[in-house]
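Quick one: structure below, then a few questions.
Every protein chain but one is kept in place in this view of the complex.
Our next item is chain A:
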Amino acid sequence: MHRMTRTSGSAVDVRGLRVVRGSTTALDGVDVRVAEGAITGLLGPSGSGKTTLIRSILGVQVTAAGSVTVLGHPAGSGALRREVGYVTQAPSVYPDLTVAENLRYFARVLGVPDVRADVERVLDVVDLHEQRRQLTATLSGGQASRVNLAAALLGTPHLVVLDEPTVGLDPVLRDSLWGTFSEIAATGTAVLVSSHVMDEAVRCDHLILLRAGRVLARGTPAELLIRTGTDSAEQAFLALVRQGHDTGGRDGPRPDRDGPAS
């Protein structure tokens, strides 16, 4: 598999990104990097712009200003279509197909060499072997979101972007999925996971805290705890919001009523 020339170590490079959706400025001057071979957590309350940023990285979002470079190419270029796996927030699989039929279709579209083997592999990863012949419409919410995840792992993506993949899953499954993300990152793949559950921050190598369309803070989980003198990601987030108000800094939030994690 060929690798493209790019700034060493970063799979995604977002600069000065501004996105307007309807009457809201969903992102305003956002700079973000996603490292290869690591899990980057994109955390922020609901409505903070996580999905908008992820859609921009996938190249399906109309942007107003700024640049988004993915694996050395402008976001959305044809060269990236085999390189980026995308787990949408709401499961985007066909309810009227079985689990295996869904995965086989996406594998064929990707042009995976051995469709059967690859489908088996991702079924293993998400532990859905028993449901393979079940209609996706009849799966539980958690099972459906795992099919959605499996579809994004087909082929050999160099970047996997997951939009709130653990929402609504039970703790055991959540834990096992975070284990899966670590395994994927360990192969050198860049993993970007969004979440509005601040507790999940500890599972990430890098964090980007988003609030009201701006980056509130970034760094490793440990750095953020030290900087804010707190002992949980949730408290760190609240502290950062307060600091933003105190200093009125450029990255500070706008005076609205967004709470932290719901």
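Basically, contacts are C-beta pairs under 8 Å (C-beta built on N, C-alpha and C of every residue); 3 or more make two chains touch, one makes a residue touch a chain; residues count from 1.
The rule is simple: contacts and distances are computed from a predicted model.
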{"item": "Chain left out of the displayed complex - its UniProt protein name, from \"Carbon monoxide dehydrogenase\", \"Glycine/D-amino acid oxidase-like deaminating enzyme\", \"Assimilatory nitrate reductase electron transfer subunit\" or \"Transport permease protein\"", "value": "\"Transport permease protein\""}
{"item": "Hidden-chain contact residue, picked from the options A:90, A:117 or A:226", "value": "A:90"}
{"item": "Touching the absent chain when the full complex is considered, from A:30, A:71, A:151 or A:225", "value": "A:151"}
{"item": "Residues of chain A in contact with the chain not shown", "value": "21-22, 58-62, 76, 78, 81-82, 84, 86, 88, 90-98, 101, 105-106, 108-111, 135, 151"}
